[in-house]
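Heads up: the structure comes next, in structure tokens.
Right after this comes chain A.
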Amino acid sequence: MTYRLEMKEMTKMYGSFKANDSISLSLKAGEVHAVVGENGAGKTTLMRMLYGMEQPTSGEIYIDGKLVSFASPNDAIANKIGMVHQHFMLFPDFTSAENIVIGHEPKSGMFFNRTKAAEQVQALGDHYQIPVRPNVKTAECSVGEQQRIEILKVLYQGADIIILDEPSAVLTPLEVKGLLKTIRQLADQGKSIILITHKLREVMEVADSMTVLRNGKVTGAVSKKDTSVDELAKLMVGRELHELSNRVQMKGEPILELRNVTVQEKTNKPLLDDVTLTVKRGEIVGIAGVSGNGQSELLQAISGLRSIQEGQLLIYGQDITNQSVASIRKAGLSHIPEDRYLWGAAKQASVEETALMGYQRKPDYRSYSFLLKAPFRKLVNSWIDKFEIKTGSLDEQAGNLSGGNLQKLIVARELGQETPLLIAAEPTRGVDIGAMEYIHEALLEKRNKGEAVLLVSSELSEIMSLSDRILVMYEGKIVGEINRSDASEEAISVLMAGGQQNEH
Partner candidate 1 sequence: GCGANETTNSAGDKTEGKAKKVALILPEKIGVNPFFQQMDEGAKKAAEEFGFELKTIESTDHTAIEENLRVAVAEGYDLIITSSFEAEDALKKVAGENPDQPFAIIDTTVDLPNVRSVNFREHEAAYLLGASAGLSTKTNTVGMVAAMDIPLLKKWTVAFENGLHSTNPDATFLVNYVGNFNDPAKAKELALLQASQGADFIAGAAAVGDLGVFEAAKEKGFYTAGQDVDRTELDPDHIVLSQLKGTDAVAYETIKAFAEGTYEAGVVAYGLKEEGVGLTYVTHESATPLNDFVGQEVVDQVKEIKDQIVNGELEVPNPLEN
Partner candidate 2 sequence: MELFDLTLISSTLRMVTPILLAALGGALCARVGLFNVGLEGLVLIGAFSAIVGNHLTGSVFLAVGFAAIMSLVFSMLFAYMTIHLKANDIVVGVAINFLALGLTTFALRTIFDVKGAYYDKDMKGLPKWDIPVIENIPVLGELLSGHSPLVYVSFLAAILLYVFLYRTVTGFRVLSIGMNQVAAKSIGLKVGALQYLAIGLCGVLCGLAGAQLSLGQVTLFSEGMTAGRGFIALVAMMLGQSHPIGIVGSSLLFGFMDAISIRLQGFSLPTQFTQMLPYVITIFAMFLLRDRGMGSQHGNQQSGR
């Protein structure tokens, strides 16, 4: 049997840096193939070459045994390859249907038949059991729905080979379940799927075979029946993973207090509704919830990026309600933001500049408004060593870092602030399991030093393994609090879905 897709000896150089080093990979019809590897291993680069977004330095691509070369995504699409980018490629002001049919619109003469487009999209969604609302603007859709739109778009274009780059990183557990089901269904209908992910449990659940990359090279090509999560992890990081360290118990005074905080835009429904919470020294408080239930607003309110209409915010008893970001940071807050490209970095800035944010006015790194580069570079280099951040140099553009490496840089930057309180929003999103271990360890270490962490994550396992207490948010309110010892996935899920808290 011929392969549907074969990539042979693919190599990609960025300058003198080898992002992909003669990688080969093959894929059959109806097969789900996972590509895993640590951050910066070259997964995305490989896929960009397959989709015609980057030209390989050397190597060959065969589709159904035929040698092809892609100068642009057009050529890839013409060869029935579709890609769902991790950072979605959507037109926010267009409806779902418009986003899906664009490029192959149903026409009446020269006119765009929008009614027909909506019908086709509805039918397509029904056929693959991928529900979307055809006439809603994508800007108004949840992340999960946006992703379904992306998948339908690829299907609408007639793709037989579908690339999914970290599709589950931004989804809620429920949405992940749906996605995995969809992937399986598509494969059963004869589609070939390449799945890039860091979540090995997902890989084991859905993939038939996998390729493991490290430092641009293939370190393993295995099929599901011959492997396990542990083996994959070892192939990926090249070492065994450790257990998390022990928790030191301590009785701490409150560091962060929110008292009846309400955030509301004009007269709309409040985004945060009378939220009261406390984070004490030596604890990690986890916030669970389906995304869009006020977590973002909560973090923005605490960090000073959003004004509060009612209530009070205190750090160490000092009132910081509606203070500037700078003074709140000074009062003792550091912040790993949820969207690293929007809040956490500037793509055009260098790695050094990205790291410098928040340090530029610290006396250690500034004298008479001049920046002291030498000590700062030393600091950044220490982060790079500690977190194994892969970057060409400090002058590399932040936008050229792989997503995971940028995340590690941001985490290092915020931990480096050594503030009594850290807000960590999705701290390990898109980060490989090795790095995830580092980050989790670092958060625990912070806690054990007697500092406090407010953790927001859509990853229930992350919340459960790290948090001392778990608060669940629903529609802008805190609807429940569960202690570490009582936490179970079921209990949290019920609260997240708006159910009542049972006695435990």
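Here, a contact is a pair of C-beta atoms (placed from the backbone, for glycine too) under 8 Å apart; a residue touches a chain by one contact, two chains touch by 3 or more; residues count from 1.
With respect to how the candidates were assembled, all candidates are chains of the complex that A comes from, given by their letters.
Please read these numbers as outputs of a predicted model, since none were measured by experiment.
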Chain A is shown by itself; which of 1 or 2 touches it in the complex? 2
Using the touch rule from the top, collect the residues of chain A that touch candidate 2 in their complex. 53, 72-74, 76-78, 83, 85, 89-94, 98, 102-103, 105, 107, 110-112, 153, 157, 348
